[in-house]
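A protein chain is absent from this complex, but the other protein chains hold their places.
The block that comes next holds subunit A.
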Amino acid sequence: MDETELRRMSTGHVFCVIAVVLSIYIPTLFLDDFSFLGTHLSWLCICSLCVIIVHILFLLTLKPNASSKKSSLANKFNKLTKSCIYFLISCFLFHGIIVLYGAPLVESVAETFLFAVLLSSFTTSRCLCLLGPNFPAWVRVFSKDGALSVWDHSLQITTVCSVVGAWLGAFPIPLDWDRPWQVWPISCSLGATIGYVVGLLIAPLWIYWNRKRLTYKSR
């Protein structure tokens, strides 16, 4: 159990949480009449952007999956384009899944798509940063004995929490309370964000709690 690794991860998580929180407050300084509920679409954009930027910074500074061999520039470029394509595919995939789950097909396409982007930035972009555009590795991480490092565990926890949060966020929509946050997709994006933040916060705690049980055989 690598204590320093865990500490580095926790700081990274704190930065992610700060990014999410700031995405609500910072834009009010620059944009007039910006509010979480009122201009939800722009919040969705800003939040996704913030989270993606933090994830990339993460990748550059903390280097969670630092590979020993140096890769060439062409290789890096190749990886980057692949990552972008993966991210786009995941956005469209999420959009499709959300629509199949019952979101309106024709109306509020922009809302649905931006919600899909938000979900992708919570889940896919993190996967891309931590694992790279390496699909078999993703499949491995998301199985019972697949986690090989603390990073893999935190990835598991945040991804599952974000998706579950989004899923739970759909529950208040049918209620007849007539609250502004019951409008599609606010409650879901709220749920996803809360899930993501909660996941970020509990992941280090959970790993610390189970540090005896978790032994990573190889890196």
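Simple rule for what comes next: a contact is a pair of C-beta atoms (placed from the backbone, for glycine too) under 8 Å apart; a residue touches a chain by one contact, two chains touch by 3 or more; residues count from 1.
The rule we apply is simple: contacts and distances are computed from a predicted model.
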Key: Among "superoxide dismutase", "F-box protein isoform A", "Serine/threonine-protein kinase STK11" or "GPI ethanolamine phosphate transferase 3, catalytic subunit", the UniProt name of the subunit that does not appear here   = "GPI ethanolamine phosphate transferase 3, catalytic subunit"
Query = From the list A:Y25, A:F77 or A:Y101, which touches the chain that is not on show?
reply = A:Y101
Residue among A:L31, A:I53, A:L175 or A:L205 touching the omitted chain = A:L175
Key: Residues from subunit A at the interface with the omitted partner, ascending   = 97, 99-102, 136, 139-140, 142-146, 167, 170, 174-176, 178, 217-218
